[in-house]
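See below for the structure under consideration.
Take a look at subunit A:
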Amino acid sequence: MITIRGMNIDLRKFQLRNINLEILENEFFILMGPTGAGKTVLLEAIAGLIPLMNGNIYIGERDITRLPPEKRGISIVYQDYALFPHLTVLENITYGLRFHSIDTTNAEKRLDRLLEVLNLFGLKQRFPVNLSGGEKQRVALARALIVEPKVLLLDEPLSALDPNFREEVRGALKKLHQSSNTTFLMVTHDFAEVLSLAGRAAVMNNGRIEQIGHVKEIFEKPASPFVADFVGMKNLFEASFHETYAVASGLKIEIGRIVDPSSNYLAVRPEDIIISREKFSSSMRNNYSGIITQINNQGFYYEIAVQTKDVSFKGLITKGALIELGLEEGIPVYVSFKASAVHVF
Partner candidate 1 sequence: MRREPFFWITISCGLVIMAFILLPLIQMMSAPSAGMLKETIRDKDVVRSIWLSIYTAGLAALISFALGTPLAYLLARSTFRGKRLVESIIDLPIAIPHPVVGIAILSVAGKNHWIGQIVSELGIRIMGSVTGIVTVLTFVGLPFYLNATKTGFEAISPRLEKVSRSLGATMSSTFFRITFPLAWRSMLIGLIMCCARAISEFGAVVIVAYHPMIAPVMIYERFEAYGLKYSQPVAVWLVSISLILFLLLRILTLHKVKEA
Partner candidate 2 sequence: MKKKFGFGLLFCAIIYIAVLMPFNTSFADVSGKVIIFNAGSLTIPLAKMEKEFEAKYPGVDVLREAAGSRKCARKITDLKKPCDIMASADYTVIDQLLIPAYADWNIRFATNRLVLCYTNKSNYATKINAENWYEILLKKDVIWGHAEPNIDPCGYRSVMVLQLAEKYYEKPGLFKKLIANRPKENIRPKSVELVSLLQTGNMDYAWEYRSVAIQHELKFVELPDHINLGNYKHDNFYKKAVVKVTGKKPGTFLNKKGKSCTYGITLLKNAPSTQAATTFLKYMLDPQGGLKMLREMGQPPFIPCRVPTAEMQARLPKALRDLVEVRE
């Protein structure tokens, strides 16, 4: 649906380099990356709100690179909602209709449907200044969707909301996406959103795209150290590789398969690491003994840092398991993980 080829953007503060991206029709695509990676710039470039240095953007077969924003059929919802302060909720929502030739009955139908889905009936005559964050969010969505755009761009729509609301709005987003033909392209930091909403995603860093693919792939098979670190693969080590094993800081790690000897890094997800008081006799090929150096309360889980010789591993454990195993800082434990849990790149 959206194809970007060789796009470069050079603004004073931001640059995008050689962006190549393909998003399929009616996808829910997510864009991830640290602050300053250029995600908002990319969104605005797709919407036609900032100029390109070179490259092309296609919607379907149509080259929209030179098209002004009002002719692209792409709506955008900003992080701060950007509601028109001098118009009522109703006027805000129906703003775009006058620029698209839609007959009144059709328009009314669309309006009623959106008001219902987003629960906005009581707010029609209010002004944005009198709305809560969540209400503003919903109005912004309604405003963007009433014109039935081909593409909806969302710039961190949920980050300013209370955690309680986030789930609700997440659900609404999903519902809206499924009940329409619009392709959704969303920017977010929150992995829970990524995992629950998206099919495919891209990770950006410093104005470049580091990896594109299915969400599962990105999380489980990061293509670069940056992506690995970004998606929370905490145990990331530089290593030298020899056939079926690797050596990282003097530690031999079994990989169980032949890998490209020119690889430089390996990583293991913290969830894949088992911590035990006794040495595990199991099929896990990697077993090391070490001392617990840190126990960090992560809210729902505890992150345990274990120092083995020159390498520090980070694993996750539930509170129950923590108490059951009687884990404390300073005590000796064993760290185990499968060879297949080792990710190489």
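Basis for inclusion: all candidates are chains of the complex that A comes from, given by their letters.
Please note the rule applied: a residue touches a chain if its C-beta (ideal position, glycine included) is under 8 Å from a C-beta of that chain, and two chains touch if they have at least 3 such contacts; residues count from 1.
What you are looking at is a predicted structure, and each value in this text was computed from that prediction instead of being measured.
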item	value
Numbered candidate touching subunit A, per complex, among 1 or 2	1
Partner candidate 1, residues of subunit A touching it in the complex	12, 44, 47-49, 68-72, 74-76, 78, 80, 82, 84-86, 95-96, 99-100, 143-144, 147
